[in-house]
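Note that one protein chain of the assembly has been removed; the remaining protein chains are unaltered in position.
For chain A:
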């Protein structure tokens, strides 16, 4: 699991060769049960994300996109069906194993950035490495620095999130996702809170990550233009995949 941030040449293979499944959803169903209402957020979803793909997901609000991402990211459990990562079903994973998979394989990017306001940019980016055993504090610093360089923010390491613009904050969040060198990045409307220029910047960053380092990316978006820049577009409606 010692992936570095330097570009991995093997990953920049043509799209046609991206056939190794990274993440598979089989017959996934998610029902939210509250006291009075039962919401079917996902209904028999079957989906395979291959290694190195850049997939975008579109659909109206409330159709289950975030729910889908939280299941892919092992943040939540489906009420039915099986999720496989690298060909292994995660159904039987313990809390500890799930945490480990999230830490090593998955990077998250959120619409509202989710930076910790009381931590400096550098401390925020270091967070995923804090939950990884066997790294010295020097190594953690170095990796966080590298990730910040990658998103063009190496001059802002000692700033606090409140001192940055929205676009810069999202770049910090991307650096945080990168610092852990994940195999897959799950982004839930990463440009949703940004103006079009900043959104464009973020999109370019994700595209270059996918292109240069072969990182698999799954991105939820409302922007048709951005969706069309990706290799594959999945449309959802009312809890089901429609295309």
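Methods note: a contact is a pair of C-beta atoms (placed from the backbone, for glycine too) under 8 Å apart; a residue touches a chain by one contact, two chains touch by 3 or more; residues count from 1.
Just so it is clear, contacts and distances are computed from a predicted model.
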| item | value |
| --- | --- |
| Chain not present in the shown complex, as UniProt names it (candidates "ABC transmembrane type-1 domain-containing protein", "Dipeptide ABC transporter ATP-binding protein", "FtsX-like permease family protein" or "L-lactate dehydrogenase complex protein LldF") | "FtsX-like permease family protein" |
| Full-complex contact with the absent chain, from A:70, A:146, A:170 or A:191 | A:70 |
| Residue, one of A:52, A:167 or A:180, that touches the chain absent here | A:180 |
| Touching residues on chain A - with respect to the absent chain | 66, 69-70, 73, 75-76, 95-96, 99-100, 102-104, 108, 110-112, 114, 116, 118-120, 123, 127-128, 130-132, 137, 176, 180, 188 |
